[in-house]
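Here the complex is missing one protein chain, while the rest keep their positions.
A, B and C are the chain letters, set down in written order, and residue numbers restart from 1 in every chain.
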Amino acid sequence: MKTLTKAATTGLLFGVGGVYLALVGLLEMMQARPIVFGAVNLGQAVLALLALACGAVAARDAGPAFARAGAGLLGGLLAGALMALLQVIVATVPLQGMFIAASPALRNMLAFGFAPGPGALAMLLGGGIGGLAGAVLAVSVPSLRRAIVAGAAAVVIAGVFQELIQLMIQYEGIIGWIRDFVYTWQGLRPQGAVAIFVIAGGTSLVLSHRSSAGHVPSPDQRRRRRFISAGVALLVLVLMPLLAGAYIGEVLMLVGLYILMGMGLNLEVGLAGLLDLGFVAFFAVGAYTTALLMSGSSIGLLHLSYWEAMPIAVLVSILGGVLFGLPVLGVRGDYLAVATLGLGEIVRIVVLSDFAAPLLGGPQGVLDIPKPSIGSFELGSPVKLFYLTLVCAGVAAFIAWRLENSRLGRAWEALRDDEDVAQALGVNLIRSKLLAYGLGAAFAGLGGSIFATMLGSVYPSSFQLLISINVLALIIVGGMGSLPGVVLGAIALIGLPELLREFGEYRYLFYGAALIVMMRWKPEGLWPSEVRSRELHAAAGEAEPVAAMEPG
Amino acid sequence: MKTKLLVACFGLALLAGAWWPGPARAATSGPVTDPLGVIRIPKGAPIVIGGYWVLSGPDTALGLDEKRAVEVAIHDIGGNLLGHPIEFQAEDDQCDAEGGQTAATKLASIPNMVIVLGPACSSAATPAAPILWQAGIVDIGTACTAPSLTAPDRKATYDGFVRTVFSDNDQGAFDAHYIYDVLKLKTAVAVHDGSPYAEQLAHVFAGAFTQLGGKVLSIEAVSPTEVDMHPVLTRIASEKPDVIYMPIFVAASAQILRQAKEIPGLQHALIYGGASLMAPDMIEAAGPAVVGFHIGYPDVSPTSMGKTYPKLVSEYTKMFGEAPISGFHANAYDGATLAFKAIAAVAKTDSAGSLYIGRKALRDAVFATTFDGTSGPIACDQYGECAKFKGAVFEYTNADPKTFKIGVNPKKIWP
Amino acid sequence: MAEASLLLCRRLTRRFGGIAALTDLDLEVASGAIHSIIGPNGAGKTTVFNCITQNLSPTSGEVWFRSDRIDGLTPDRVAAAGISRTYQNIRLFRNITAIENLLVGMHLHVHSHWWGAVLGTPHTKREEARAHAEALKLLHFIDLAGRGDLLARNLAYGEQRRLEIGRALATRPKLLLLDEPTAGMNPHETSRMMAFIQRVRAEFDITILLIEHQMRVVMGMSDRVTVLDHGAKIAEGTPPEVQGDPAVIEAYLGVKSAAPTAARDHAASLLGAAASER
Partner (left out) sequence: MSAGPLAIPSVAARRGAARMSAVSLALWTVRFLVVALVVAGTIGTILKDRYTTAQWFEFVLFGLTIGSLYAQVALGYTMVYGVLRLINFAHGDIMMCGAFAGYFVATPLENSGFLEVHPVLGMAAILAAGMVVSGVIAVLTERIAYRPFRRVQGFAPLICAFGVSFFLEQTFRGLFGSSVKSYPAPKWEGVEFHWAGLSVPGVDLLVIVLAVAFMAVLYLIVQKTRMGMAMRAVSEDGEAAALMGVDVGKVIVFTFALGGAMAGIAGVFYAFLFKQVYFYMGFTPGIKAFGGAVLGGIGSVPGAMLGGFFLGLVESVGPSLFLDGIGIKAPYELRDVIAYTLMILVLVFRPQGILGEHMAKKRA
């Protein structure tokens, strides 16, 4: 009985989830992105995934195999029933005046192209079969299950990002032959999909066999493995724009900028515990300082070169950070978040205003900002600027890493955990907090400086509150206080949406959901910061008699 | 040790990356020689044309309208040019600088991109046009009206940019002329919403109006999402203007229209809006207050547009199930036509059926092409200004959103 | 001011709104002593600590430490002057490791700048190594050797208490304020803690000001005891003196001074030895 109730609840929940995806317009939009050209699109894949997951969840701890299968079937059927109901309602009631996504196209999709009646039946059956399959998958051999999931994931990635992958493999010869076997210009070919599925699934099978025979890696090994994989990821990052061209360079450049800002905010939030929602202000200060110093237009001040303007911009940002931090020194916790949010907005509005327009250009922004050059070599293209960003991000990461392990970094961590106690131990709150604001601002200012020269123009509209939220979200998703987490978060939250541009409107829906989900189930982030082991790292010599330690 | 090795590898790769030679520009290919490179399109392969407009967010209608007009233009020539199918790839620029840059980079990285149309927003065009031109791609702007884009002192990096839409300078001068010379109103307050477009136009108008002899009492600003306009309107009322000139967007201008009715001293002031307010949304948002509202707009009446305009509208309506949803479809259609004509003028086919297009030659051809477009005559000057502004004034006469039809409600009242 | 006294509070007063938590307290702590403050709940004991370390600024009165007046300073300057404390409800930095807690305590004595850390200057490295060695010694002293890399929140209760004292010692104080170091401990643990405190005084040659509830602890190791009630000092002296003081007995039992002798004896025995039953 309990199993039955649980299966039914699961089915209904997944059904509601499906209805939500449909009405919010996501399903229809996903339908436009093919996975296998002419055969499967992303929308259908998501529907299938829903049914499978529903079955798998419904079947969890349902006892014997047949009971599990039954639970999966029931869950899938119920979820399917809800979706079918939605389809019939959309077909009969003119809902589109209220729900804009309830279009005939959606109905058609939910009915798999059939009329409402047969369509509902098809959805019901599809749900049931999917649920059953999910349940079966859940009870099958783990290595087989992993292989199927890996194969399917590989096909989805190869299909969804086909445009990108094709841009990367614009070569003749053997690569060209493989490309033509796997892809047409419009998308993945069925034969390609099958090939990819088999290869990825097979690899997974082989790997799982090998690892099951192997041993559990020691922490030291794991750390080394992590280190190596991080290095490889970095190398890929460096080489990728060369292989994949300017567009990937552009996307990576944005990711790099956000990594830079993330490193800065990480000092403030992750280490010092100062929840700053006005972070975009420092980005703006860096961008505007660079713009005004370099611009060739009438409001340009000095027409400096980038290498002269950048350090000044960073210094001005630091100054901005300190001035920004001064008034809110005594404000704590949630209140600080709101106060800094207000400060950030004030900066944006003032930059936009007619009042400051004679100096900052108002809504027209600052135009005509030259690109940086080294000698006669101009860093003109996004790819070249990406390398500049990468170097800056690397330097920033290095500084952040060194700071984290320094006296100041420890003071920050103490302050984050308990401000009063830290102060009672001799930590100068004012100095530590202002350093956090100032150094955080330096990174953001550097990012802003690159941003200005990258665009060649700066507009106030680029400095919305949403930028602060983006940066905050990426360090939370990545893992607060964790440097690799910043990189991972930036790739996941900035790079991925940039590659799936047509879903741009849903970006903040994902952000909202991601924040809630992360906070509830994985508050430490995707790549949590590691506990530093200091005692073991030191030469494990005998501690000398304590009496030798004279106080004062 | 390992760390150092890794750092060294990283540094080397970085150096290699920064100095990796860019794609060599093939000067000669087949029968064509060109300093900027030659596009070779094998027999049967598509001619790839790009576009970028605002396709998401609050200004979607503006960009979508233009994208559709280009699709109509492609449809009108049968989807084929010189025996090759046309492949049209549109990107969203979100109407801002970052979006423009990203979209342009993406378009520029698509192999064999021949020419690009768009955008609608000047802030997107400013970073985008140089990126495209650096890749040897001509960009035909379809609704970006900032004067700086085609100013005589524009940088060489904008050499590849032309536009089939008029400049704000012309619109502002036209509005000032109508208000001062035709309506004989002498004092005005200009309102903008902090968008580059509105701010520029408000200032251009203020300049032109003052030059004519009128008095601009002040230039006020609101935020585009502001709803409570009462205080700012009370402030404006204290200046007793004859006209409130507000080239802003739908949401804020609807609030101003509604709330001005409640402010003593403003009930009789004329409210005059800009081209962005030609939309059914405007009626819906402003309700009864919309009646009597004037807007300055390109003259799209069949009599003053090119001969082909009615055909464009009927084709558009047939293809998309609704009449044009914003104001610059004719300009976009002309932009596409300009592109096709220029390509046809310079493309050469070899014996194997491959098509060759020289990039520099294409750019020159775009500047040299003249024709009678749907929005009026198209002929580019040396700075890329290809259209002339022909304005009209429209007045909303009915508060029912269903009656929206350009030329009927709002009705053309001048000239 | 007497040469031997390390800390001197004069007419120290602290009000919260209209309520006086502390009224005109005079307190003198002799150098090298273990000085206890006792009193019933809400007597204002922790307020004294807060007013000494300037976590709360006194409403009026003066606090002198060695030859300097320290009221009005910020808490970090008080720490720099040589006063360090622990808390009634342990307040460790829970999300960093034990040894890092000690290193934070050494903040005042690690002489390096942040840019030195960024550049990795030899000076910084030296300082870090020195601090590290010192932290290891301290870790050994507080009997946490081998547990230094655990997060503070994962330590056992007694270990947390000791770590908090270790952290306070890391600031190299002249005066250590301990706020109920044996709270929540069983008799065995309490004995160990008492021995530990004695050891701290001996090894570090410092003065200790102690708030304590367990009379056995107070009477067993204090050189001097101050009794507070309702924010005012009602008695002061050596343990035996205080034990016999009628005002103290009254405060603890709430009986008038004219109460029968039996009750007074009972109270005295309570103050003296009853706590040892726990």
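Here are some notes:
As a convention for this text, contacts are C-beta pairs under 8 Å (C-beta built on N, C-alpha and C of every residue); 3 or more make two chains touch, one makes a residue touch a chain.
Bear in mind the structure is a predicted one, so any value in this text is a computation, not a measurement.
Checked against the hidden chain, the listed residues A:F37, A:Y247, A:Y511 or A:W527 yield one contact partner: A:Y511. Listed residues B:V114, B:C144 or B:A237: the one in touch with the omitted chain is B:A237.
Of the candidate positions B:D76, B:E284 or B:E395, contact with the unshown chain belongs to B:E284.
From the options B:C95, B:I263 or B:V313, the residue with contact to the chain not on display is B:I263. Contact with the omitted chain, checked across B:V222, B:A260 or B:V346, is made by B:V222.
Against the chain not shown here, chain B presents residues 57-58, 60, 194, 218-223, 225-228, 230-232, 234-235, 237-238, 250-251, 254-255, 258, 262-264, 281, 284-285, 287-288. Listed by residue number, the positions of chain A touching the unshown chain are 20, 23-26, 98-101, 269, 275, 326-335, 337-339, 341-343, 345-346, 349-350, 352-355, 419, 426, 428, 430-431, 469, 472, 476, 505-506, 508-509, 511-516, 519-520, 523, 552.
What we mean here is this: only the chains that are shown with their structure count from here on.
In terms of which chains touch, the assembly is arranged as an unbranched chain of neighbours. Of all chains, the one whose Cα centroid sits at the greatest distance from that of chain C is B.
For this pair, chain A with chain C, the centres built from the Cα atoms lie 48 Å apart. Averaged C-alpha coordinates give centres for chain A and chain B that are 33 Å from one another. Centre-to-centre, using mean CA coordinates, chain B is 73 Å away from chain C.
Residue numbers of chain B whose C-beta contacts span two or more other chains: none are found.
By the touch criterion stated above, chain C contacts chain A in their complex at residues 53, 55, 74-76, 78-80, 82, 84-85, 87, 91-97, 99-100, 103-105, 107-108, 110, 112, 114, 117-118, 120, 124, 127-128, 131-141, 145-146, 148-149, 151, 167-168, 170-174, 203-206.
Contacts from chain A toward chain C in the complex involve residues 398-399, 402-403, 405-411, 413-414, 416-418, 420-429, 435, 439, 531-536, 538, 543-544, 546-549, 551-552. On the chain B side of its complex with chain A, the touching residues are 2, 6, 9-10, 13-14, 16-20, 22, 56-57, 91-92, 94, 96-98, 101-102, 105-106, 108-111, 123, 126-127, 130-131, 134, 148, 155, 192, 194-196, 198-200, 219, 221, 223.
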